[in-house]
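Here we show just some of the chains, and they stay where they sit in the whole.
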Amino acid sequence: MNLLAVLDYGSVLVFAITGALVASRAQLDLVGFAFIASLTALGGGTIRDLLLDRDPIFWIADPTYLAVAVAAALAVFFTAHLLESRRRALLWLDSLALSIAVAAGAGVAMALDQTAVIVVLMGMITGCMGGLMRDVVVGDVPVVLKQGELYVTAAFAGSATAALARHYGFDPLVTLPGCAVVTWILRAGSLGFGWHLPVYKSTPPKS
Amino acid sequence: MNLLAVLDYGSVLVFAITGALVASRAQLDLVGFAFIASLTALGGGTIRDLLLDRDPIFWIADPTYLAVAVAAALAVFFTAHLLESRRRALLWLDSLALSIAVAAGAGVAMALDQTAVIVVLMGMITGCMGGLMRDVVVGDVPVVLKQGELYVTAAFAGSATAALARHYGFDPLVTLPGCAVVTWILRAGSLGFGWHLPVYKSTPPKS
């Protein structure tokens, strides 16, 4: 199993858990858990594969990804009540999933010898779209767009790091973990210490 | 016209009616009716075709599907006021559309000789995604995710039946109607008699 597969499996696993946690807050049944978990876990990579015209889509080529997502949903269904605060767990797990998924997305684009711009974008899309669909489908405000937090920005910084590191000749075995770490540090800093970029503010408030 | 085409046309017709009913609740104009009807009727199959890299997409290959959806939207625009309760009609028609679409999705995957896992998934995706997009776009709580109802679960049971029946050598002419019937019985049982799986409940309630 190569590094890309490890990243893909990792992001599927952790994103599936966040999806299942969202399903638990919406009080769905077991199959509903598996559905939201799979949508979240496989959504970002599916959009990446469609855009890059990879055929077949990664989870059609290897349904183990799906099995991982469903197993994670099952595990959460029976254990989520043990969590002190599901909202908190959700956010931190989501930050982990984001970091791994950004690296997985950037890695796939690099393996296809795409340009730096596309590498950056595929990292961002793979990282952000699964969580975005999860939140839109259940009617939550997307975590991706939470005001005053680094999220898309963290994904951007991570994939830009990957693209830069490739440009300077680093091996993917260094580049991709670096990408995940940069993404996570920024996102975690935002969750834990309130790091953020200036947000748009109109003065005085307008319609 | 073979069985698959009949199923595709059937699900397009009935889903289009549900889309138009949703449009009537949102008080759109005639073109808005056609738009939501088409999105609902063609959405699930479009995602299925994109994922399986079928080219061209079914309604690009044969625009009759689109004509059916638009005709249904038109008919509903001029007759919906005759319905006693549009909400009730919507739910029951949606259950019918779901059942046919699940069979259509599973059937296409079988015709492409996909594995059992992919057959099950394509059944579920074709059945659930059109209605999901319909509800998300107009801002309703998706029927798919209604708490304490069988929906995704019914789709899963139906497509699993199809995959199993194929495994035991049954002909698609038996398999696919069986798939639709299983899906519909579960969904109808849920609507009519409140059948459901245990939903997730945290005790005591958490954040």
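Per-chain residue numbering starts at 1, and chain names A and B are given in the order in which the chains are listed.
The definition used in the following text is that a contact is a pair of C-beta atoms (placed from the backbone, for glycine too) under 8 Å apart; a residue touches a chain by one contact, two chains touch by 3 or more.
Predicted, not measured: the structure shown is a model, and the values here were computed from it.
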Since all chains are copies of one sequence and 2 are in place, the complete assembly in this file amounts to a copy number of 3
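Everything that follows uses one rule, which is that only the chains that are shown with their structure count from here on.
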Rotating chain A so its CA atoms sit on chain B gives an angle in degrees, to the nearest 5, of 120
Averaging C-alpha coordinates per chain, one finds the centres of chain A and chain B separated by a number of Å equal to 28
Per the touch rule above, chain B residues touching chain A in the complex are 50-53, 114-115, 117-118, 121, 124, 128, 132, 136, 141-142, 144-145, 147-148, 150, 152-153, 156, 196-203, 206-207
Counting only contacts in the complex, chain A reaches chain B at residues 23-24, 26-36, 46, 50, 55-57, 60, 63, 66, 77, 80-81, 83-88, 136-139
